[in-house]
Every structure is written in structure tokens, then in C-alpha cells.
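Just one protein chain is left out here, and the rest sit where they should.
Presenting chain A:
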Amino acid sequence: MSLNLTINSSSPPLGALLTAEHVKSSVPVSVEEGKDTRLLVSDSIQFNDSNSICRYLARVAPALGLYGASVMEQTEVDHWLEFSARRLSERPGAMAALAALDKALSLRTFLVGHGLTLADLTVWAALKGHGLWPDPDRSLPHLDRWFSFLSSQVPFTAVGSKYLSKRAPPSRSSMDE
């Protein structure tokens, strides 16, 4: 089985890319740049939504535990997938969502259970993608710790530098003048 992930290069789906980066050792996923984001599973099946892609990739690589270890944890992961897609994407409400996130992280190293799950990947991706965090004007220590912890790990640095730098407006080099 070989999966093909095409990404919209002008707005890369960071959560899906991170998940692909995590599962690539157990499930071969090729990543290409294109116009629209889609994961091609077979000739007749494809997924277009970033969260659907994350869910599918986590499910085909169950050994990694990205979908949690129990029904309770799976439900928690679903909660955070929804949270990242809705509350962190709505501009006026995003600030309240950050405070809620900080509170949830006060007694946790990872959002769900005792290891990395889709919850961490998608929430981190939403914060990074929308430029919501780090925010110098706000002090949310638990969110800060969690965010910088994940940002220091290899798949996160790889995805962050590879896809976010491309999106930045091209800077004029001094050679142009």
C-alpha cells in the first residue's frame, strides 16, 4: 500500500504534513506539492480535509498510538481535532481558546494520555499556521512550555522550517539593488 499526499503549497496543511512525517516509517506516504490538498488512498477514495487525512493516517499506523490508547483517549483526541479546526481558527474567539488550552495543559505534558497524539499535532499546527503562538503580549506559561517542547522535536522542526518558510513573502535581497 502506498499513499499519495498532495498539498496546497500556498496554504500547507501543517497537521496533515506532521502526521505524514510521523507515520512515514510504518506507512509509506509520498508528499507532492500541488493546488489542492488531498490524500489519495485508492482510485476511488480520497480525502480533502486536513483532519480527515490526519485521522486516516493515524488509523493505518495503529502501532504509533497517535489516536490514543483507549476509547476515552480517542474521544479526547476527537475533541482536540475539532478544537483545532474551529476554536483556534475563529479570529474573535481564538484568544479565549488559548486560555482554555493553557488551563488544560497545566497538569499535562501531552494533551492526551502520556504520549504524543493527533491532538498535539493538530493543535500545534493550528497555532503555528495561524501565527497565534508565541504571542509576546500574553503570558500563558503552560501553553508556552508545551509549544516550545514540541517545536524542539525533530518532525516539528522539519515541517515548520520546510513549509512555513516557503509561505513567507519573498524578501528582497540586497543583490537586487
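Descriptive notes on the structure:
As a working rule, a contact is a pair of C-beta atoms (placed from the backbone, for glycine too) under 8 Å apart; a residue touches a chain by one contact, two chains touch by 3 or more; residues count from 1.
Keep this in mind: contacts and distances are computed from a predicted model.
The complex includes a chain that is not drawn, and of the options "Hemoglobin linker chain", "Ribosomal RNA-processing protein 40", "GST C-terminal domain-containing protein" or "Translin-associated protein X" the UniProt name matching it is "GST C-terminal domain-containing protein".
Note that of A:26, A:48, A:106 or A:161, the residue touching the chain absent from this view is A:106.
With the whole complex as reference, residues 103-104, 106-109, 114, 141, 144-146, 148-149, 152-153 of chain A touch the missing chain.
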